[in-house]
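Missing here: one protein chain of the complex. Every other protein chain is in place.
We call the chains A and B, going by the order they appear; numbering starts again at 1 in every chain.
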Amino acid sequence: MSAYPETVAEIATALAKGEFSSVEITRHFLQKIAAHDGRLNSYITVCEEHALTQAAAADTLLQGKVAGPLTGVPYAHKDIFCTKGIKTSCGSRMLDNFIAPYSATVSERLDAASMVLLGKTNMDEFAMGSSNETSYFGPVINPWREETVPGGSSGGSATAVAARLAPCATGTDTGGSIRQPSALCGISGLKPTYGRVSRFGLIAFASSLDQAGPMATTAEDLALMLNVMAGFDKKDSTSIDRPTEDYTRTLNDPINGLRVGIPQQYFSSELDADVAAPIRTAISELEKMGATCIDLDLKHMHLSIPAYYVISSAECSSNLSRYDGVRFGHRCSEPRNLDDLYCRSRSEGFGAETQRRILIGTYALSSGYYDAYYRKAQKIRRLIRDEFQNAFANIDAILGPTSPSAAFEIGQKLDDPITMYLSDIYTTAVNLAGLPAVSIPAGFAEGLPVGMQLIGNYFAEAKLLQIAHQYQSTTDWHRLSPPMQSGVD
Amino acid sequence: MEWEAVIGLEIHAQLATASKIFSATSTAYGAEPNTQASAVDLGLPGVLPVLNEKVVEMAVLFGLAVGAKIANSSIFARKNYFYPDLPKGYQISQYDEPIVTGGCIEIQLQNGKLKIINLTRAHLEEDAGKSVHEGFDSSTGIDLNRAGTPLLEIVSEPQMHSAAEAVLYMRAMRRLVRYLEICDGNMQEGSLRCDANVSVRKTGDLTLGTRTEIKNLNSFRFVEHAIQFEIDRQIEIIESGGNVKQETMLYDADRQETRAMRSKEDAHDYRYFSDPDLLPIKITDDYIRTTAAALPELPVQKRKRFVEEFKLTPQDADVLCEDRAVASYFEAAAGESMGNARLCANWITGELFAAINASNLHIAASPIAPKALGILVSRIADDTISGKIAKQIFEEMWKTGLQPDELIVEKGLQQVTDDSVISDLVDKVLKDNPDQIGQYRAGKSKIFGFLVGQVMKLSNGKANPKQVNDILKKRLNSEIN
Partner (left out) sequence: MVISDKEVKDIAQLARLELNEQDLAAIGFGLRQILEFVQQMDAVDTTNIEPLAHPLELDAHRRSDEVLETNLRDTYQRVAPRVENALYLVPKVVE
């Protein structure tokens, strides 16, 4: 049993009360990282010195009683966010040598809140993946079972939080990359409405789908993090100029009368029976709390995967053209000519999955194929968006499993891209429509965590977190953490 | 002439904003390499573009000035290709839904006739950086200061049929964008450049021949030479039985010829798609109306008005309307000149231009204010001073900034117009030059000029030359008789 509290809320309260200092709790997490992360590989860079400096500064604020709500609370930061003066690799050899010369807006907001950066977490290369096996820095291990994947692309953040190597973390979600690893690792993760959190400094994968969000053990913690991360950013043209709110304000409101839609398409043959069971139990739980569950028919949901893959690959093929060995990043040695510089630098710098997606994307946009692939995918996108909008006319939230299966074995799906892509079957439609969604622990399937996903209408983050918080008030799944090997705990 | 050339121009006008189109970096010319290249301009991982509102305003102003349709919603698209001066590996431009469609501009041909050139469209895009080859053996250096500078690409229909016409069109466009103050038109600095699409066909043929594109022409001379060279080259190829290849060309100014670019083109597959980092540019009808209120009188209208209102010759009107500041100067001067607009025009295009060119000034910095010039002109017209004396006064005005009337009085330069006074002067000169009278009567009419000169000299240049002429003539003829 840990001497220190585990949640962000508890740590923040304790810091404010002076029960311990930020330096102390930061040291605590750094020690845990040192003890366990060699095995788990959830961090690419641990920022020991930087963290302790920040913690000391936070302590000054805490002592002076001029602290903010999360002052001094440590966090892990997905290595996709630029952090000035600190290596930002995006899980790729291409940026292995990249010390970011500026900070992402999200990074700046966390700094401004005086939170403490423990380190940059591991991730699928350029955020492309659902298992964290494509990282140049090696796969991340699911702390619940060593032979399994934590999910991806925010696998490092998920593992770090699940293994209690950080009380919270940041992630990004393009097709499920916050929610799916949260589900596989038994933690909570939120993808906000598209445009709610700034993308400036978030290394782009698919611009019209990417969104940054918090990962933690409780819905309350997600709300506290979102309060720091969310907000209009004039440096991001797709950022929404709409006031944020206090996402903790309505957490404790009861949910009776809540109308929850359950898409019949979710409970198909793709869904593991072991995963379906805890979800059905969760549905009953919500009904006990006064929610009404309604059947939904979302006919086009299955098309979200092909549409997602075409759109995200197309956008990424263009977004990744800037990696050419000229101004930053990996450059091949002794290029013979310009073509050689480009081809070799890129082929050496990018891993197989990244190259595959660039090729798909290039193909989908190329003349002759643009209409059949890219344009078609965008039309499907409208169908899916409209279908969700119709559903939300009568319901408050949509419920279902986050992932069709629990954590799978490392290497199991890596050579079979289609099977890997199908892991995102419940999540990608949400990104296509730009809606907010949260994944929270809902039980276990043969000893591995199962996550439940709640999807809300635009800007309904507070409502989603309220539902999640209420569910977490009567269940314990979110409190469970995997047994760690001996060492500092 | 059995051959007809068909030419279309794509003019790139650098918009005269303080900051770049998608980043808040300076666009000032001549900075040290890479000192005006921010994270966004460099295409660093994670950066995003944000549109400069002034660029939209300028594009709308242009659209209004050429009578084009302005899109209420237009889209930025990515044009994907790899080149070292293109940091992101794509250029943000417009493809399917440009901000301006259609429009036209009037050009005045050499024979005075007017021709309308239609525009296909005009769209916004960002400029690329620059390649530097000097000083490197086996490398090329890249300067990204220019990357992200806003460009308005103006595309004409292929309606020009000679190199000369193409130049006239480009001149007219340059004048227009300067009038609108959306571009300074400084071609040496690269503010205005064009790509020329050239093809030839037999006169009367309706189908278009294969065209080549000559890129990056940044002077009127180059535009003319390059296009002419290309026309001749294509005709020669076809006449000797060959086919013109569709190629992208460069103009080699040293050799004065066009040649095909050496870089392998990716069959132009730019894979355009709408830029997901930017949202559609929304322009309301209200916005268009407000911007229209800021339209100045355009060069073509102004030129017509100058001819009608001030009775100027088309050539004079042309010269005065080339630069909006000059045109304003003229109108202010003409207003003070007691209806002597044409004389004003002469003085501006003559003395004033000479003076400002010699001092390397812009007309706005002229030490002689337009009203003062107008007054000077009116004093010539009302015979207070002669044209010759006026030149002296002009120089004084330039040096001292004093008003013409002050100087006339101060220096006692009023013209002598009293007939009796002039008669006395004439009499004196005739008396002093009896031989010349004889020579004149013997038929040497040039002597007349000599005698006039003597009278002018005697009067210190102040005698009214016309009156001197008349009176001298009368005297000489009367003496004959």
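Note that in this section a contact is a pair of C-beta atoms (placed from the backbone, for glycine too) under 8 Å apart; a residue touches a chain by one contact, two chains touch by 3 or more.
The shown structure was predicted, so the numbers you read here are calculated from the model rather than taken from an experiment.
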Item to check | Sole contact to the chain not displayed, among A:F126, A:W144, A:F350 or A:Y471 | outcome: A:F350
Checklist entry - For the chain left off this view, which of A:I86, A:V106 or A:A307 is in contact with it? => result A:A307
Checklist entry - Where the complex has a chain not shown, which of A:T7, A:S89, A:T217 or A:S237 is the residue touching it? => result A:S237
Item to check | Given A:D246, A:D340 or A:E446, the one touching the chain that is not displayed | outcome: A:D340
Item to check | Absent-chain interface as seen on chain A, which is shown | outcome: 97-99, 101, 193-195, 208, 234, 237-238, 240-241, 300, 302-303, 306-307, 309-310, 317, 321, 324-329, 331, 335-344, 346-347, 350, 355-356, 358-360, 362-363, 366, 372-373, 375-383, 385, 417-418, 421, 432-435, 458
Item to check | For chain B, residues in touch with the removed chain | outcome: 17-19, 23-26, 32-39, 42, 44, 50-56, 75, 82, 84, 131-133, 135-144, 250, 261-263, 266, 269, 271, 274, 276, 278-282
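Methods note: only the chains that are shown with their structure count from here on.
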Checklist entry - Which of the residues in chain B end up touching chain A in this complex? => result 39, 42-51, 78, 80, 82, 84, 87-90, 142, 269, 271-273, 276-279
Next on the checklist: List the residues on chain A that touch chain B in their complex, please.
Outcome noted: 81-82, 88, 90, 95, 98, 100-102, 104, 199-204, 206-208, 234-238, 314-315, 318, 320-324, 326-329, 338, 342, 362, 365-367, 370, 374
